[in-house]
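Contents: one structure, followed by commentary.
Note that this complex is displayed minus one protein chain, with the remaining chains in position.
Entry: chain A
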Amino acid sequence: MPELLQIQNIRKTFPGVVALDDVSFTVAPGEIHTLLGENGAGKSTLMNVLTGLYHPDSGHMQLAGEPVHFTSPRDSLSRGIGMVHQHFMLVPAHSVFENILLALERVPQFYNRKHYQQKMQKLIDTFELDLDLDADVWKLSIGAQQWIELIKLLLRDCRLLILDEPTAVLTPQETDRLFKVLRLLQQQGKSIIFISHKMREVMEISDRVTILKKGSSIATLKRAEFNADILARLMIGQDRIPEWQKNLQMSEKVVLDIRNLSVRNDRGLADLDDFSLQLKEGEILGIAGVAGNGQKALAEALTGLKEINKGKIFAGDMDMTHSTARASYISGIAHIPEDRKSIGIAPDLDVADNLIMKSFKNTLFRRGVFQNRRAIRRNAEEKVSRFAIKAGPEGSPVRYLSGGNIQKVIIARELSEQPRVLVALYPTRGLDIGSAEYIHKVIVDGAGRGMSTILIAEDLDELLKLSDRIAVMFRGRLIGYADPRQTSREEIGLMMSGEQREQP
């Protein structure tokens, strides 16, 4: 069978970095081809090259046997290559119909609404999608919004669909629906490039898998040639993923007691609704839930960034419901925020200044109103070497650091004060496996010293691996607890979609 897409020896460099070294792979018509690789392996860059956002330094691309050189995403789209990005490109205030219409080409100024509606409805029916064309986009679930993106591409007759980590935001049930649709598309002869690093999904859906590592395509394996072990080994390049010893003797002492907490968001809707939780000393309490079900509000309420409408938070015996961020920091809560770049750091300041962002008022770092620059510098040197931060030349702004190193800066800052409670939101999101392992180790080591952690993560494997207990959230409520040693991923998945369950 002639290949639909052929990519040969693509190389792309950025100043000082080789993002893609030597990438080659092919996609056949009607194939689901998975790109597997750690974060930073070059998946996104490769897709940006493929869709014409970046220009490769060298290498060739052929589409249906013809050499191509795309200059923009519009260019590649007109040749039948469409991409569903991780962040959807939708107008939230508009209806589904309007959003799809926006993506179509050559819609006349006075268009026949019925004609387009029928065209869209036909696609929705073919794939049995649960989607109302007249609904406003902001009211829809993330899964439904993804359908819109897909329909946009299908209406433009794309032959090759690229899905960039489409399951990251979906519940296991929504993921199954998506896979069904992907198989239908496959039967219609569409080719799909599927990007993921969730091993289970890769195993389930892929016809072939190409593994990217450090910017090179190191292997392409057919179905039956691969299993989870082989893929993991190729991707990570080390034989065993270390397992951490779980802290089995959990103390019964409650360090944090959350009682009937309610938090409203800007629209007046409940982000947290009558939410109760008890955190014990030395415990790693995992919080599972599909993104957007109140995890962020929980973390912000705990760290004093969000106003609490109802309920109480006790740390030990201290009522800290209405304390400011500073007061809760002093009472020993550290916080690894969800969006490290937008709230975790001051990007224009250097590592030393970022490391003291919470402790700049300590007498250690100042003499009266003046800062003690020497102590600040010494503190930075010590943290940089202890946490193995690659900080670049002294005084260079933090924004030039890689995601993993920025996260290390935040962790060094938050954990250096020996906190009693750590609230970590998606602490390993976007990090390569090495950095993620390091962060896991820091959390587990902390637990050994008696630090209690609330770990909010989207990867169930990560939660199962680290947590002593898992609490599941749905629409701002606590659905129930799960014991990671006895509960299967599927059970937790069901709870994540809101199914109530007896406490173990």
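Note that a residue touches a chain if its C-beta (ideal position, glycine included) is under 8 Å from a C-beta of that chain, and two chains touch if they have at least 3 such contacts; residues count from 1.
In this section, contacts and distances are computed from a predicted model.
Of the candidates "ABC transporter permease", "Cytochrome bc1 complex cytochrome c subunit", "Sulfur-oxidizing protein SoxZ" or "Bifunctional protein PyrR", the chain left out of this view carries the UniProt protein name "ABC transporter permease". Residue-wise, the contact with the chain that is not shown comes from A:Arg373, picked out of A:Arg373, A:Arg386, A:Lys441 or A:Arg485. Screening A:Glu201, A:Asp353 or A:Glu458 for touch with the missing chain picks out A:Asp353.
Of the candidate positions A:Met318, A:Ile343 or A:Ala388, contact with the unshown chain belongs to A:Ile343.
By the touch criterion stated above, the residues of chain A touching the omitted chain are 14-16, 55, 67-72, 75, 78-79, 303-305, 324-326, 329, 335, 337, 342-349, 353, 357-358, 360-361, 366, 369-371, 373, 400.
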